[in-house]
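Single-structure report; data block below.
Apart from one protein chain that is not included, each protein chain of the complex appears where it belongs.
Just so it is clear, A, B and C label the chains in written order, and each chain counts residues from 1 on its own.
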Amino acid sequence: MRRSPEPVFWSLFSAGGVVLALIAPALILATGFLVPAERVEFDRLSAILTQPLARIAVVGLAFLTFVHAAHRLRHTLVDVGLRAYGGPIATVSYLAALALTAWAALVAFG
Amino acid sequence: MASPYPRRRSRRWFIERWAYQRFVLRELSGVVLAAYMVLLLLLVSSVHAGGQAFADHVTTLRSPLMIAVHVILVLFALLHTVTWFQAVPKGLPLRRGEEKVPPALMIGANYVAMAGATVIIVAALVA
Amino acid sequence: MPDVLQHDVVIVGGGGAGLRAAIAAVEADPTLDVAIVSKVYPMRSHTVSAEGGAAGVIKAGDSLEEHIRDTISGSDWLADQDAVELFVREAPQELLRLEHWGCPWSREPDGTVAVRPFGGMGIERTWFAADKTGFHMLHTLFQTSLQHERVRRYDEWFATRLLLDDGRAVGVSAIELRSGQVRAVVGKAVILATGGFGRIFPFTTNAAIKTGDGLGLAFRAGVPLKDMEFVQYHPTGLPGTGILITEAARGEGGILVNRHGDRYLRHYNLGEPLDIRDPVHPRLRTMELGPRDRLSQAFMKEQDQGNVFDGPYGTYVHLDIRHLGERRVDQKIPFVRELATNYAGIDPVREPIPVRPVVHYMMGGIDTNLEAETALPGLYAAGECACVSINGANRLGSNSLPELLVFGARAGTGAARWAREHAPAPRAAVETQAADEQARIARDLINRRDGDERIATLRTEMQHAMEAGCGIYRTEATLQAAAAKVAELRERARRVQLDDHSLSFNTELTAALELDIMIEIAESVVHSALHRTESRGSHQRVDFPQRDDGRFLKHSLAYRTEGAPRVEYRDVAITRWPPAERVYGRAH
Partner (left out) sequence: MTSGATTTQTIGFEIARYLPGEDRAPTLRHYDVPYRPEWVVLDALNYLKDEVDGTLSFRWSCRMGVCGSCGAMVNGVPRLMCAAFLRDYLPGPIRVEPLANFPIERDLVIVLDDFMQKLRAVKPWIIPGDRPPPADAEYRQTPAQLADFKQYSMCINCLLCYSACPVYQHEEEFLGPAVLALAQRYDHDSRDRGNSQRHELTWSDEGIWDCTFVGECSAVCPKHVDPAGAIQQAKVESTMDWYRSVLWPFGRR
């Protein structure tokens, strides 16, 4: 049977979609409004982010978000008219997502 | 023999109907969230860099531009959440015997979960 | 010279009967090459509109004997009893076969198929797929047929004439609508499965394509049309459009009431009404579950007495299903709700549905025997265009769908056998006939510029003449008037003028061809009705109100002549069920 590799990308995209749907508004609320309003203390934040589990979570979240975005960007570009370049677009999108994830790992464990 | 008129394709299809514009906005919301992820990582980076770096970062975040950016980000995040929850019962239709579990119920359950997650996140960060 | 496309069996019609025949033919002999010529894509055929269900004995407590008796008394003893027996025996197997092919029949909790009550049936035996039975059957048949590589389809090809060779049928000439070219589709046997002809009347449940083309093809080749005077009016059509509200609405417990809120059927010898809350309601073969001819006739009587409502689209009564409740309606008859909401502008869960009798089904058709053979060697017919006859003077609801399966299958196997035993017709013979046909169509229709009659005018005049002269109640005088009018129209139709002189998808051309056939068929209906000076089933002569078994326990056979059709008679096959009174509303 000729198998499409799409289930891999799609499942990661979906996982990212679920996580973002559940927490993205809350995160933006916190980091975009509560942090500038100085309702979040540095010590507390630092304590959380230096925990090993939190570091892994940050990388995981970044990975899912970037793959989710890459997947959507790729398909939207194809849909709006770049169908002929579908292959290269996919490669570049997912590679960019991986590169950004690598950067996220540096940040999270930095 | 006279031939049929070939099917027409439009390069601008995505702006020709509101339904399609909505679709493109929905897809873009995913990309916008990636941009937010970059901002979030910069924040994390500042935390790891120490108190002073964090304070500087907070100053940046207080600028009107950054506030405006976050307002837009929240709107896209909500768009993502709403459209995503709407799609959930499509892919995973649940049944109890003959009857379909009403999609509204499944969507509602998702919102409850989201509200829970929000409370936990905010509570964890704000003492 | 027109192209000649060679096959073994040629089927005209891609409805339920045609598709069933095609599958039967390739199953009988997988080496055969079968062609289906259809003027619409098969899944658009009119079988798609059938709503209520298909009768077949399957449940414990039912018996073949009962179904036979219901059908024969429903037919007012005009059905051939050997045909009915065979039909009733084979119907369950055919319905099961459809189940095996994937038809989504509605089910009982234990997973067996569910059955529902239907008009004129003494026991619940009507299989159903909600209220889209015909839709599901047609799509199941069509999709099943797709797996047979040797079924070749000519979709949107319009058959115009039977091709003959040495006294046998060997194909049809047909217009490929896309190109407008006439071609010969040739085989060793031909099956006509072109459906009914309700469109000869103005107010009908029938789709636009039901113009009786196959009857015209056979009639012109000398085959007689049988029992053409029997036209079924369905008691519950929506005023204005004629869209059908299925009998299943009454099977589930819907009631008919007149302007005074009276369940008027009780005055017409159909038994006593039960309270709608009575668990026994609706009682079989009683009141609303009486046969269609009786119910439609009762409406006319009510109308004479001024007991009906008067609306912008004629008179009507109310079909009330409110007491069934929203849940049951949505589960069992959702399409009724959809149709009433869209086309009558009322939600039947809250308001009663306005309904009136509407031309629905033609008992008559191409004369065939039990093997679906016609008098012309090599020519078979099945489905609504044929008359075997199992329906006699009045078809029982839900007998038609199984009929087209049973006799469609028989036509398919029979034609396959015939095709194995016979050689193909010589090419030259069919080529010239098709060339003649092409020349005729070009000369008389496409290229003509000196005509002075409009298709729509002739069609409307014909339809109104039929309704006025040949409706639910008929007399010598009304029939004579209709006969004169139709004869006049036949002359005028020779001078029809098209606006459209082009070839590709010329629907005005097909409308003209259909009109020509409809007028001829209408003539055979009128003359068959004129000759039958008795009242039986759906044929009610005000001037001859009694059934006359002495003279008319016979099928009428209309033959084409240059003038009015010639009507002959043939005895009905009576085996074990001697003619008796039709009794409804009481134990029989």
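Please note the rule applied: contacts are C-beta pairs under 8 Å (C-beta built on N, C-alpha and C of every residue); 3 or more make two chains touch, one makes a residue touch a chain.
Quantities reported herein were computed from a predicted structural model and do not represent experimental measurements.
Although one chain is omitted from the display, it touches the following shown chains in the full assembly: A, B, C. Contact with the chain not shown here comes from a single listed residue; of C:Q6, C:S63, C:Q143 or C:Q181, that residue is C:Q143. Checked against the hidden chain, the listed residues C:D262, C:E508 or C:D548 yield one contact partner: C:E508.
Listed residues C:T71, C:S106, C:T160 or C:T413: the one in touch with the omitted chain is C:S106.
Even with one chain removed from view, chain A keeps its contact list with that chain: residues 1-4, 6-8, 10-11, 14, 75-76, 79, 81, 83. Contact residues of chain B toward the unshown chain are 2-10, 13-14, 17, 19-20, 23, 27, 87, 89-93, 95, 97-100.
In the full complex, chain C makes contact with the omitted chain through residues 40-41, 43-46, 48-49, 58, 93, 96, 99-102, 104-113, 132, 135-136, 139, 143-144, 146-147, 155, 178, 207-209, 240-241, 243-244, 338-339, 342-343, 345, 454-456, 498-500, 502, 504-508.
Just so it is clear, only the chains that are shown with their structure count from here on.
With each centre defined as the average position of its C-alpha atoms, the distance from chain B to chain C rounds to 56 Å.
Here the spacing of chain A and chain B, counted between their Cα centres, is 12 Å. Taking each chain's centre as the average of its CA atoms, chain A and chain C sit 63 Å apart.
Within chain B, not a single residue touches two or more of the remaining chains.
Among all residues of chain A, none touch two or more other chains.
Chain contact summary for the complex, chain B toward chain A: residues 11, 13-14, 24, 27-28, 30-31, 33-34, 36-41, 43-45, 47-49, 51, 54-55, 58, 61-62, 66-67, 69-71, 73-74, 77-78, 80-81, 84-85, 110, 113-114, 117-118, 121-122, 124-127. The touching residues of chain A, when paired with chain B in their complex, are 16-18, 20-36, 38-42, 44-46, 48-50, 58, 61-62, 65-66, 68-73, 75-76, 79-81, 100, 103-104, 107-108, 110.
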